[in-house]
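One chain of protein is taken out of this complex; the other chains stay put.
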Amino acid sequence: MEQQIIYPSTSDASFKNRSTGYEYTMGPKPSLPDEYMRSPLTSKLYSESLNTKKHEISLSAMTFLFQEMISQIHKNCQSLNDFETKLDKYGESIGMRLSELLNFRSSISPGTSSRTSTFLSSSPVVNTTSTNTNTNTNTSSSMNSQPGNGPNRSRANTGTSSKDTASSVSTKSNRTSTDRHIHHTQSQQAQHTQVESLTSQISKMRRRDLKIIDILQFVHGTLWSYLFNHVSDDLVKSSERNNEYMIIDNQPPLTQFISGSNNRISCDYFICGVIRGFLTNAGFRCKVSPHLMPKDNWDNRTVYLIQFDNQVLERETIRFGQS
Amino acid sequence: MAIETILIINKSGGLIYQRNFSDTFASKLNSNDFLIIASTIHSVFAIASQITPKALQITQNNVDYVIPYIPMVGMESSNPQQNRNNNLPVKLGSFKGPDYFKESFVSWNKSGLRQLNSDQFTMYIYQTMTGLKFVALSSNVLANKPASQIGNMDKGKAQNLASQVADNFLRKIYCVYCDYVMKDPFYSLEMPIKSELFDKKVKQMVGNLS
C-alpha cells in the first residue's frame, strides 16, 4: 500500500526511507482503535509560546545525560564509524529542529523583547489562573480547528494571535467560573499571550539565508550562542578547497570531561550532527567532521570541518555569480 | 604542605588511582606495594573506628567535625591565560570559580582514621559518604615546619591546621573526580582511573599547593 503511493519527484533518496514521523501522503492514521473517539488531550504544548524562556540547568546534569547517551551508543555499536554515525544522527535530529526555531526567534523585532522580560518578572500569581484558562481555550480552539487529529494536530495554534485567543475565551467558554473572571482573565490572557506568543512579536520574518557565508555566520553566532552562551571562537574558510569551512571552538563544553583525545573527538560528532542537521535543513547539504587542533593553552580546541556538497556551490554560483 | 602521593581507594578497598609527585615514595615502593598499602589503609581505617576510646564515644556530641573553609587551597591565585576572556572567572569544569566551594563543611569521617603522623611522613584521609577514600601522603613532618607557619601555636594546633588544609584539599580532588571521572563515559565504576585529564588537574592542584 505504502509502496504504491507516488512520491513527489525528487532525487533525494533519503526522502523515501523516512519511516517515522508524520507521513503527509497518507494523512493521519489511528494507532489505537478508539483514537478518534477520544477527546483531544489538553496539551499545554499549544498554549505555550516558542519564545525563549532562558531557562537554564546545570552543566553537570547535561554532561551526565550526555555521558550516559554516549555509553549507551558505545555499548550497542559495532565499530568506531558506526558509533560516530549514530551520535551524529542524534545531533542531526536536534539541528534540524533548531534551524526553524532559531530563525523564528531571530525575527523578533527588537522593541518587543523587553516586554517579555517585564512579564517574567511580574507577579507569578498570574501563572496558575492563566494556565487554567489556557487549557480551556486550547480545548475549544483545537476542537474547532481540527477535531481529533490525534498526534498529528497542527501546531498552528501556537501562532494564534492574542486577539483570537482572548476572543475565544469570551465567546466559546460557557463555564461560569471563567465567565465570572472573564474580564480579569481576559486581560491577563491578553497579556499572557500577547507578550509571550512568538508571532505577535514578529512584524517581519527574517529572510532565509541563501548564501553559504550568511548561513555560516548564523551558525557561528546565533546557533552557538543558543547552545553554549557564546559565539564560536572562529569561522574560517579553507584556503585549499572551495567547499570547506571551519568553525572553531576552543573549549567544547560537552566533551570537556571525556578522557583520551581520540575518544573525545569522536564524541564531538554529536555537535557535528547538530551543525549538519541545521545546515541540511536550511538547504545546505554538507558533511561535518571534528578535528582536534590544540593551540596555545587550548588543549581541547576543536575544529568542525564543514564540507558542502557540490550542488550547494553550483547553486551559489548560478544564483550569485562567482563567489 | 607538599604532597608526594595521592591515592584513591574505592569502597571495597581497591586502589583505583595512585600518582607520585616526587621520588620520595616512588623510589621505594612499586605499584604492587601501593596496592597492599591501599588495602591496609582500608583495614586499619576500619579497625581504628572500632577502637575509638569509649570516653570519646560517650562525649561524641562535643566533638566538632566541622572543617573550616580555608580559601584557595590548591588553587591558582591568578591565571589569566586560562580564560576565554581575561575578565571572566577561571573555568573549573562544571564549578563556577574562583574556588570549588566556599563554606565550612562537616566531615563524613567521624570515627575512622583521619591523620597518621610519623617521623618520615604524614598521611591524611578524606572519606566520602559513598565510601571512597582520598588519601594524601606528605613528606612534611610537623616538627620540620618553619616557625613562621606554626607561629606560637602548639604542635596539636598545627596538626589540626594541617589536617584541615588536607581535608579542604582532598574535597577539591573529590570535586575534580566528579567532573573528570564520573562524567567520562569511558570510565567503568570501581575500576582504575586512566583519565589523563584527571591526572593533569590533580597534578596542577598538587603543584599549586607547594
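Order of writing sets the labels: A and B. Residues in every chain begin at 1.
Operating definition for what follows: a contact is a pair of C-beta atoms (placed from the backbone, for glycine too) under 8 Å apart; a residue touches a chain by one contact, two chains touch by 3 or more.
Rule of thumb we're sticking to: contacts and distances are computed from a predicted model.
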* To do: For the chain that's not shown, choose its UniProt protein name out of "C2H2-type domain-containing protein", "5-taurinomethyluridine-[tRNA] synthase subunit GTPB3, mitochondrial", "Trafficking protein particle complex subunit BET3" or "Exosome complex component RRP45".
  => "Trafficking protein particle complex subunit BET3"
* **Contact partner of the left-out chain, one of B:128, B:159 or B:208** => B:128
* Can you work out which residue in B:109, B:159 or B:208 touches the chain that's missing from view? => B:109
* Asked: Can you list where subunit B touches the absent chain?
  -> 11, 45-46, 48-49, 60, 91, 93-96, 100-103, 105-106, 108-113, 127-132, 171, 174-175, 177-179, 182-183, 189
* Asked: Footprint of the hidden chain on subunit A, which residues?
  -> 19-20, 30-32, 35, 38, 41-45, 48, 53, 55-62, 64-69, 71-72, 89-91, 93-94, 97-98, 120-125, 127, 150-151, 226-229, 253
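Following the convention adopted for this analysis, only the chains that are shown with their structure count from here on.
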* Asked: Measuring from the mean C-alpha position of subunit A to the mean C-alpha position of subunit B, what distance in angstrom results?
  -> 45
* Asked: Residues of subunit A touching subunit B in their complex?
  -> 58-60, 63-64, 66-68, 70-71, 74, 230, 250-251, 256-260, 263, 267, 296-297
* Structure fact -> The residues of subunit B that touch subunit A in their complex are 81-82, 84, 91, 93-94, 178-180, 182-187, 194-198
